[in-house]
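Before anything else, here's the structure in question.
For this view, one protein chain was removed and the others were kept in their places.
Naming follows writing order (A, B and C), and every chain is counted from residue 1.
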Amino acid sequence: MTKLRLSATELVAAHVFDGATVAVGGFGLSGNPTDLIHALRDSGAKDLTIVSNNMGVDGKGLGLLIENKQVTKVVSSYVGENKLFAEEFLSGALEVEFAPQGTLAERMRAGGAGIAGFFTKTGVGTPVAEGKQMQVFDGEEFVLERGIVADLSLVKAHRGDAEGNLVYRHTARNFNPLVATCGRVTIAEVEVYEGETYIDPDIVVTPGIFVQHVVLATPRVKDIEQRTVRPRPEGKA
Amino acid sequence: MTKLRLSATELVAAHVFDGATVAVGGFGLSGNPTDLIHALRDSGAKDLTIVSNNMGVDGKGLGLLIENKQVTKVVSSYVGENKLFAEEFLSGALEVEFAPQGTLAERMRAGGAGIAGFFTKTGVGTPVAEGKQMQVFDGEEFVLERGIVADLSLVKAHRGDAEGNLVYRHTARNFNPLVATCGRVTIAEVEVYEGETYIDPDIVVTPGIFVQHVVLATPRVKDIEQRTVRPRPEGKA
Amino acid sequence: MAWTREDMATLAGRDLQDGQYVNLGIGIPTLVANHLPEGVRVTLQSENGLLGIGPFPFEGEEDADLINAGKQTVTAQPGSSFFDSATSFAMIRGGHVQTAILGALQVSGHGDLANWQIPGKLVKGMGGAMDLVAGTPHVIVLTEHVSKDGTPKIVTHCDLPLTGQRCVDKIITDLAVFDVTEDGLVLRAHCADTNIDDLRAVTGAPFAVDLDPEFVGP
Partner (left out) sequence: MAWTREDMATLAGRDLQDGQYVNLGIGIPTLVANHLPEGVRVTLQSENGLLGIGPFPFEGEEDADLINAGKQTVTAQPGSSFFDSATSFAMIRGGHVQTAILGALQVSGHGDLANWQIPGKLVKGMGGAMDLVAGTPHVIVLTEHVSKDGTPKIVTHCDLPLTGQRCVDKIITDLAVFDVTEDGLVLRAHCADTNIDDLRAVTGAPFAVDLDPEFVGP
């Protein structure tokens, strides 16, 4: 038995529906489940709520779903890299719920962990706390934030095995392990499929219990948003 | 610069004080920071509150602190393996706050993560929820549980490096990564010290930011509480 | 003859589906691992931080760093994973572990469960039981129908301190199988040498009868 599936397109189409809440991993364009985002676009599902730290850039990442007018609402911490998004937002076609980055990560973790809500100091006294329940603990004020459960979670990992165990590479990990936990159905796109040569159980980051399906990513050159380098020291190749 | 310290005894004595709350890793006798527990006993610190899933057995693990009458209160999920503990508890010399195992783990994580409290369904309608704040979310009742911050956290890890990064071995991981996060001061006892041959950053479980000091464990045969085995199949060595 | 512990484990095993994640409590529930229907493979979760519990180790291969929630030395299956206790209970509390099978001191007709405190005895603690019954979507209780002194373990109202409220979905005893519904207990099957009247006499809660015509004894 393996959780590997052959077609990302068929898989996403089978699990998404109009009005669904979809959580998507990634920070900027790093650690994005690109094939699964393409499959989500190809599904044509409408009125989606997307929960993701960022919303891609024009023509890339989750920006594709904006172009395709599939999104009604986004829950994000930063959406500044996407011009079309800005237009849709300003025109009122798109609802945005801003969540501080750490609050967003914790809300996904909470949703996946059966935690209905948690009290954080983040956002107290700011627009983020407006209309939310406040409570004082040990003399400090906290705001209640709710867990998020998604109908479908799309995850990018570096390696995955037949049981759905996942490991990530460098900062491409970011939101992915949290997105993996909060989906009613979670699909992971992996660069390397280990099959029954399982990942060492001591280094598994996302245990397979959180992952229902695995697809192998199409090989591609990964996008870099800000290519910053330094000159090589003299005499080095 | 390294976080390695030579004397567990001196280190614990320097950071513990009468009345301190001390969080200790381990599940049963597995993954116990044995040298650090010995150092805590040797410190003679009194009126301690111990936060740990279990309280050791007679003469072993945290049981040593009970024998030495250093403990006023324990926060645990299961304390059934320790006869002296039972006597002290029944005589009223020892206060016990029972916390469900998952709630205890989450409370430590919350304390370490700046979460004042969280809502869980665990314990609703049971003695655990008595006197606690309740709240209904989406038609279900939840109980508010508080984060725990310890004055001192004692952790057992398999390997540690100069930066305090830690990895664990098999189920000896248990509560240790959570204990590591919730201490104002955290000391890790490691079986293997990697020094500046650092642990691969992709497999670090506890990042060094959570660990102030590292000590090298005294080599010893680890305790097993329930030695269960099966017969070898015929013809195998 | 009443069903044996193995029979009870067999009946519980039939409730599991291939590919499920399951947590087995100490005692009779542990036996379920060895009584799964043909073709059904489940992954066993141990709340101390292991997904994919394997059999006991061969003698001499015990590892103090590899134990189950009963603190017994075990092995790990191929494809297993180790994780911390918060992640373990994220799986449990978040409903990712699909079925939990536990013992009971008392269980009510509405699915309240008491299994962590014995009257007059020392309170040892609930361990992970409260989290398991609160978080797991499907909870099966495996228990003797009556306690050693003959008192019904299935009751209208638990007088022992609860482990969880309205959390049990199915009760399998040495005499009978009950579903726990919104309206109370429904008898689905019983062992060959008892009958409904006898069952009423040893069951402390009322139950409806809707015997499963497809039931096959263990």
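In the analysis below, a residue touches a chain if its C-beta (ideal position, glycine included) is under 8 Å from a C-beta of that chain, and two chains touch if they have at least 3 such contacts.
These numbers were taken from a predicted model, which means no experiment stands behind them.
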item	value
Displayed partners of the chain not shown (whole complex)	A, B
Given A:Leu94, A:Met108, A:Ile148 or A:Ile209, the one touching the chain that is not displayed	A:Met108
Hidden-chain contact residue, picked from the options B:His15, B:Arg109 or B:His158	B:Arg109
Residues of subunit B in contact with the chain not shown	1, 109, 111-115, 161-163, 165, 181, 196, 198-199, 201-202, 204, 207-210
For subunit A, residues in touch with the removed chain	27-31, 53, 76-80, 86, 89-90, 96, 98, 100-106, 108-109, 120-128, 158, 168-178, 205, 222-232, 236
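Heads up, the rule we're going with is that only the chains that are shown with their structure count from here on.
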item	value
Most distant chain from subunit A, judged by the mean position of its C-alpha atoms	C
Approximate Å spacing (C-alpha centroids) for the pair subunit B, subunit C	28
Junction residues of subunit A, two or more chains touched	113-115, 201-202
Of all residues in subunit C, the ones touching two or more other chains	76, 82-83, 86, 89, 92-93, 134-135
